[in-house]
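The full complex has more chains than appear here; those shown keep their coordinates.
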């Protein structure tokens, strides 16, 4: 467990801590900011009816190589037309199954995904996540009806004048403010922030190793802004959810620690903003209704999904 | 394959056939009725911001018994806090996977799920669905951005003055018209019809066998109405998607044949309308925005999902 | 972890402890008793060439119900004749996969399966078994070439004059000695003892619940005999590997603790001795060559197998 060293992310976590803010039993965290009023506001952003699919396909061409504890999805047919070819009325049918990591493509990291000091969000002990129950508390299904809200895309590469951020670039609060300024948009309470690093281009170009490697992304400098703006959830287009490797020595995923464990923020990874960003740049509208519900796998710590942005 | 006998569902299918209606290469079918304008209309139905989760949990307590080609979902942890307990900063983490039939709980049947005469929707040959490619055509991912539209709940048991329909009851066009009349609502082009039979109560009450058994549901008598109204998709709360057993001897799933193969209609099963129906009865509003996207498993013939209705 | 209470199985374990006996790095335990000479002796027991299959089928009709962390095997076809029907020379082919607990039917429990006091056999720390490596030490593949030896069947119900032992019956050293006496056979160093309780009859009769339930089996009283005789491995026909529930309050599987963790003995469960016992009773020969190798799943804590006895 943690030694006596003071870790900067954990110091910041103390400051931004939301434990108890929505009750001692809360398992929803910052998605509590998605109120009924927020849903109404989000729906009113659907003005032209354009839909953007922000999801990665789930298949064997995914980013993982097959070794390690995350695997690309395996799709297997369990019924085929040949099985039903003898039906009297000529009926044919097909069924299928999938074997997939819940974190193998576009995904939400739930509030039981990362913690420290023996605790997950809202004082949930490590032992609440185990092989018998999965996540007995803070499981993903608890937030499943909260993941439809106003989405705001922030295009950080555009601020820097590049098509994608450098490897391992650390996105700062200043970058985010500059993006808001450039785009003429402001992130508000209950929004789902869609943070574009451009890293997804590596995946689209077929360079899975670079997509999985030294990703640009937020580090703990962005946490206070997320907290102050009452962001409901954060979705990123890289594979790691934060800048990689971590700038804090011996702390592998410090940003995850603060946002998931201390703030109770659901974190999305491997979102594809490439089509959406082109449209937003063209029409100057960077807000939209984001429908980003996942699967209710009981006890799950995360969820695969196909996010859809409606403008 | 089919013998020379004339099958009533296939006769009807010829009449209601949509092949070529949206082009020879179309893989979307009646979800083409979900236009940009339709999405705008749907979003405008979000008035109070109430959200209803229409999904079944994905877990080992699902409706299936473990034998046969459909299995209840298996959730397995692939990373636990104990694996990361030695991290210098005390970080703990958890990951997980799922092994699940794509038809094991709340699901969409895609256009490669059922056909006859060696063909699926839009003249796709049976061999297009195989173990090498999954569904090479008509796969579920093709419709993934179309499954957000206006939803209309039709409560058939209420028409009959019961809390759930009798086993194997066949819902007719007259029943549906009576429900519209009673509820003061009208199904329009591009809607996703949510058809309540009450069968889901068996599942909620723990009687999995009866839920899987002789289900009430539509039979081919309802198809012409679905066609004339230009319904985009149909979601049902039973386990079989139509009345079971089929009233047509030797035709196991005649309704599937007509709607999926001839009309190109995506068919939902095991939706939970029990909370939603209470609310609709109370406020008299039977229309809502239905966000019912699934997973983009490449080549899949169906998809698990968590549908969310917003009012 | 363990409190200060003195647990009888752990006291006995200290006495019978084999740690270091075959070196500080040993991962084989009592299977070290299977020497080259022992293999030669075992082979010489093949006199008539009769073969007995002692395995349970791996399928969805297995003993488990689908809930919980053990599941019945799921067999899925991944290639079918219809996939290859278009081959120029008419070739057809089929392939398949299995999703199975390594403990879902006839199995060996390896030396990383059970421990106590934070340790597995030969001072291996609990953390050596984790999601990253599986069992980094004491994994099943380490013993894979040792599981062919002389087998001796001991029929305990016959000693008692019954066809199967009572539920939860605890087999004692006296029972085992009586069986040896009745059968005119003696267990020697390096043997694999096949201990028949008759419990497997419940499975054969279709009563899976009773087979999984209050099983007759050995308790810690038998450990000293196993130790003194230098038994290489013990295979049982019940589902739990010892009497169930445990006679020691708050100790769930005390026999496992002593034999696996302290003695380093590989323990088999769900072996089917029903055909073999009939033959042994008829010809009076209770010894045979037992070929009981499993699968080398890297990092596995156990293994499925099909044991074959040759007489």
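A, B and C are the chain letters, set down in written order, and residue numbers restart from 1 in every chain.
The working rule: contacts are C-beta pairs under 8 Å (C-beta built on N, C-alpha and C of every residue); 3 or more make two chains touch, one makes a residue touch a chain.
Owing to the predicted nature of the structure, the values given are computational and were not obtained by experimental measurement.
Summary of assembly composition: all chains derive from one sequence, 3 are present in place, and the complete complex in the structure file consists of 4 copies.
Operating definition for what follows: only the chains that are shown with their structure count from here on.
Judged by shared residue numbers over all numbers used at their interface, chain B and chain C contact each other through mostly the same positions, with over half in common. The geometric centre of chain A is 45 Å away from that of chain C, both derived from CA atoms.
Spacing of chain A relative to chain B, judged by their CA centroids, is 27 angstrom.
Inter-chain centre distance (chain B to chain C, centres taken as mean C-alpha positions): 46 Å. For chain C, the set of residues that touch two or more other chains comprises 77-78, 80, 82-83, 85, 99, 131-132. Across the complex, chain B is touched by residues 1-3, 5, 7, 9-10, 35-40, 42-53, 55-59, 61, 69-71, 73, 75-82, 85, 87-104, 112-118, 120, 126-127, 129-131, 134-135, 141, 144-146, 148, 250-254, 256-257, 289, 291, 293-302, 304-306, 308, 310 of chain A. Those residues of chain A that touch chain C in the complex are listed here as 69, 76-78, 80-83, 85, 97, 99, 131-132.
Chain contact summary for the complex, chain B toward chain C: residues 60-61, 64-68, 71-72, 74, 77-80, 82-83, 85-86, 99, 127, 130-132.
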